[in-house]
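Every protein chain but one is kept in place in this view of the complex.
Chain IDs A and B follow the sequence of writing; residue 1 opens each chain.
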Amino acid sequence: MSDLKIINLVKNFVGMDRPAVNNVNLKINSGELVAFLGPSGCGKTTILKMITGLFAPDNGDIVLDNKSLLPIPTENRGVVMVFQNYLLFPYMNVNENVGFALKMKGIDKNVIEKKVREMLDLVKLPDIGFRKPKQLSGGQQQRVALARALIASPRLLLLDEPLSNLDAHLRDEMRDLIVTIQKKLNVTTIFVTHDQEEAVLLADKIALIFDGELQNYTSPKNYYEQPKNIKAAKFFGGVNFIKSKKINNEFISDIGKINYVGENINDLNDEINITIRPENIKLSKTNDFDHNSFKGNIKSIIFSGTHTRYKIIINNLELECSLQSLGIKNINQGDEIFVHLPKDKIWGMND
Amino acid sequence: MNNNLKKINVYAIYLGALILILPLIAFFINAFSFRWFYPQIIPKELSLQAWVRLKLIPKPGQRSIEGFLDLWTSNPAVIKALMNSLTIGILVTIVSIIIALPAARVLGLLNFRFKKLIIFIMVSPTILPPIAFVLGLNINFISLGFSGSFFGVCLVHLVPIMPYVVLTMTGIFANYNPDFEHQARTLGANKTRTFFLITLPAIAPGMVVAALFAFLVSWSQYLLTFLIGAGKVMTLPLLVFSTASSGNPALTAAISIIFIFPAILILFFTSKFVSGESGATSGFGKI
Partner (left out) sequence: MGGERLKIILSLTPPLLIIITLFFGGIFYGFLQSLGYQPAIGKYDINFSAYYNVMFSERYSKLFWTGLGLNLWVSFASTFLAAVFALFGALAIRKTFFAKTVCNFIYSLNLPMPHLVVAVGMIFVFSQSGLLARFASQLGLINSPGDFPVLVRDKYGFGIILAYIWKEAAFFFIILMSVLQSLGENFEELAQSLGANRWQRFRYVILPLVMPNLFSASIIVFAFSFGAYEVPALLGVIYPQMLPVMAFEFFLNPDLNARSEGMALSIIIALIVMILVVFYFWLTQAKIRKD
C-alpha cells in the first residue's frame, strides 16, 4: 500500500515573484500511474523534488501511507526518481548502476547479482551488464535507469519527462514498457511531462499544473469531455467556447438558447463557457436536428487526411468542427449550414 | 613551391624545438661533466663529481645501497631542502583543495549577488605582484612569531595557490551536474557515501590536475619562502638561487635538475588536460 497525499504544498524561490508551487493538494491511490502535466517551468518538477526531499517545502505536507515524508532524509524515503537525462553513473557499468540501491542497503553481493539480472530481464536488456553507460543507446540508457530505480522496490516511483529524450519510434516502445512494468509491479508512479498526448496515453489520472497551481486533476477522458476550466480545455485541444448566461435554468448565448443537461448543471454560475469537441459537432445542409441546432456559414475548409476541419461562423461566433473525410457530401466554402451541438456532448465551465 | 614552404616550415619548427631545449642540454652537460672548459662543446670527461659534492651520490667505492642510505640519512642540504619543499608543497596543496572545494562548488553551481566581486577578490593575487603584499605581511608575521617558521611559510604559500585552485575547481563544477548526487540520494545513498561514490569520482580528474599544478606553484616559490622563512626554512628554489649566485655551474645544474624533475613529470602526465581554456594554464604565470 502506498497512498500519497500532497497537502497545501507551497514552495518559493529567491528572485521569483510568484510561488513556484502554490497550495497544491492531491491524493494518489496505491498502484496508480499519475501524470503531472504542464508547460516547462510550471512547477511540476519542483513538486517531484519536494517528494524526494531534495527541496524542502515552505509550507504544507507530503504524506505517504499516513506518515509525513518531510522529516525523513531522502535516502530513507523509499521514493526513487528517474531523471530526464537518465544520469547513469558514468564510471560504473550497467550491473553496478542497476545494483546501486541494493549496495547502499548493504545487501549480499550474490543476492544483488541475481536481482540485477532479474531487473535487466524485466526491462528486456539481458547481456549488457558489463557495458559502460557511454556504450548504450538513449533507449537502452532509459531502460537501465528504470531498472536501477525499481530494483529496491520503491514505495513511489517518480519519472521526470521519461520519454522526451527519445526518438519518436522508441517513444511508443518505451511507453508500453513503462505501463507494462508499472502494472506488473503495481508501483505507485508519478511522471512529469509537458506533452498532453503522452499523459493521455500513459496515465490513469492527470494533474494539470499551470504557474505552480493545480488546475484540474482527473482522468484523461474527462479532460476531453468534462474539463474543469477553459485553460484545461485549451491544453487538451479544445477550441470551441461559447459564452453563455444562465437565466432561470436556461442557458442563453450569442447564438441562441442552448439546451444543457450536463451533470454539473447545479454547480454552474450565472455566466459560464460552454465547450464541445470539434469531432462531436454535427453538420447538415438541412435542419434535421431536434435541439441545439444553429444556422451558420462555412468560413474555411482544411483537409488533413482522415479528417477535414471546418470553420463555421454563427452570428460572429466561430466554431470548429472535424468530420471524417470519407462520406462527406459536397460542402463548400461560403455554404449555409446547420450546426448541431448534441446536448450530451456539451460541457459547461465556470471559468 | 607550396611543398618547399612546408618543408621550410617543418625545419623551422625543429630548429625552434632545438633552441628551446638548449638550456636543458646545458643543464645536463654541466651536471654530469668535470672541467667543462671553454670552448669545448662536448666535455672531455663525464663525471658525477657535482652529485658527490652535493652528497647525493656516494664517493666511488661506496656506491652500494648502504652507501646511498648512509649518505642520504646524514641529511645533506639538498635532501633537507628537497624534503622541505615536498612537505610544504603537499601540505599546502591538500589544505588548499579542502578549503577550495566548497567554495568552488558554490561559485560553479550557484548564482548570487556579489559573485563577480568575490571572484575578483579571489583572483587578485594572480594579477598583482607578490612583492606588493609580502613585504607588509612579513612585518606582521615577525610580530606574530610566524616568521622563520614552517607554518608561516605554508600560510604564505596559500596566497598564490588559493586563487588558482578555486578558479580551476570552479571550472570543474561549472560543467558538473549535481543531479547525479540527487539521483544517488533517491537510490538510498546517504550524504557521505554520495560524496565518495558520486561527487569525488566525477571531479577527481580535474581535481588531480589542479592539485598537481598547485603543488608546482608552491614548489617554485622563491621570494615568499625567502622572506617569510627568514633563512630558517630552506627549500630547493632557495638552494638553486644561492648556488647560482655563488657561481658553480656544475652544482647549480645538478640541483636544478632535481628541481625541475617534478615539473617535467607533471607536464608529461597532464599535457592532455592543459589547454588555453582550463584555468590550470593561467596559474603557470605564477610559477
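By our rule, a residue touches a chain if its C-beta (ideal position, glycine included) is under 8 Å from a C-beta of that chain, and two chains touch if they have at least 3 such contacts.
Here the structure is a predicted model, which is why all the values come from computation and not from measurement.
In the complete assembly, the contact with the undisplayed chain comes from B:Leu155, out of B:Leu155, B:Ile172, B:Ala189 or B:Met234. Counting over the whole complex, chain B has residues 6, 9-10, 12-14, 16-17, 20-27, 30, 38-41, 99-100, 102-103, 105-107, 110, 112, 118, 121-122, 124-137, 139-140, 143, 155-156, 158-159, 162-163, 166, 213, 216, 219-220, 222-223, 237, 240-241, 244-245, 249, 252-253, 256, 259-260, 263-264, 266-268, 271, 274-277, 281-282, 284-287 touching the chain that is not drawn.
In the analysis below, only the chains that are shown with their structure count from here on.
In terms of their C-alpha centroids, the spacing between chain A and chain B amounts to 58 Å. In the complex of the two chains, the chain B residues touching chain A come out as 177, 179-180, 182-190, 193, 197-198, 201-202.
On the chain A side of its complex with chain B, the touching residues are 49, 52-54, 73-77, 79-81, 83, 85, 87, 89-91, 100-101, 104-105, 148-149, 152, 158.
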